[in-house]
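Starting off with a structure, shown below.
With one protein chain withheld, the remaining protein chains of the complex are depicted in position.
What follows is chain A.
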Amino acid sequence: MVYVMFMFLFGLVLGLAAVASNPSPYFAALGLVAVAGMGCGVLVGHGGSFLSLVLFLIYLGGMLVVFAYSAALAAEPYPEGWGSWPVLGVMVAYLVGVCVAAGLFWGGWYEGAWVSADEFAEFSVFRGDVGGVALMYSAGGGVLVLGAWVLLLTLFVVLELTRGLGRGALRAV
């Protein structure tokens, strides 16, 4: 199990380096999918199955899909993946940096850092992540309303910024 978690984390860092190495948006979106997927795997392994499911559905299935379609609209004639030298060079540089950081911080706090969200595993219905969702709707009601208001504000902001099609400030390519 620890080995599976380690592989997920390894894939996460690899995906992060893949996104940060500045490829074309198509490939960066692929990197994001990998990162989110690995992160969900780590979450599941530590008891947050509901949170992981919601992340898959909403983030990957909703927002990333929209981003991928928008990236497809801004099509490049010569997209740069990880096969081209500028991108590969940056990715190798980031991975070397990760290895240096790993060498510096090796050992010490890692063993005790993974605390489960809850300890009852298969015996409890009230898991850590689902309990958090319940709290969000009860004690955190005010901030939830605030969050919903901010999302509505963001909608108006985006609509105002993209108003005007070809004559507006941000034009469709």
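Please note the rule applied: a contact is a pair of C-beta atoms (placed from the backbone, for glycine too) under 8 Å apart; a residue touches a chain by one contact, two chains touch by 3 or more; residues count from 1.
In this text, contacts and distances are computed from a predicted model.
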For this session: Pick from "Protein transport protein Sec24B", "Pyruvate dehydrogenase phosphatase regulatory subunit, mitochondrial", "Protein PAT1-like protein 2" or "NADH-ubiquinone oxidoreductase chain 2" the UniProt protein name of the chain that isn't shown here.
Result: "NADH-ubiquinone oxidoreductase chain 2"
For this session: Return the single residue from A:A74, A:A101 or A:V143 that touches the missing chain.
Result: A:V143
Problem set entry | Candidate in contact with the missing chain, chosen from A:A75, A:A134 or A:V157 | A:V157
For this session: Would you write out the residues of chain A that touch the absent chain, in ascending order?
Result: 143, 146-147, 149-150, 153-154, 156-157, 160-161, 164, 168-170
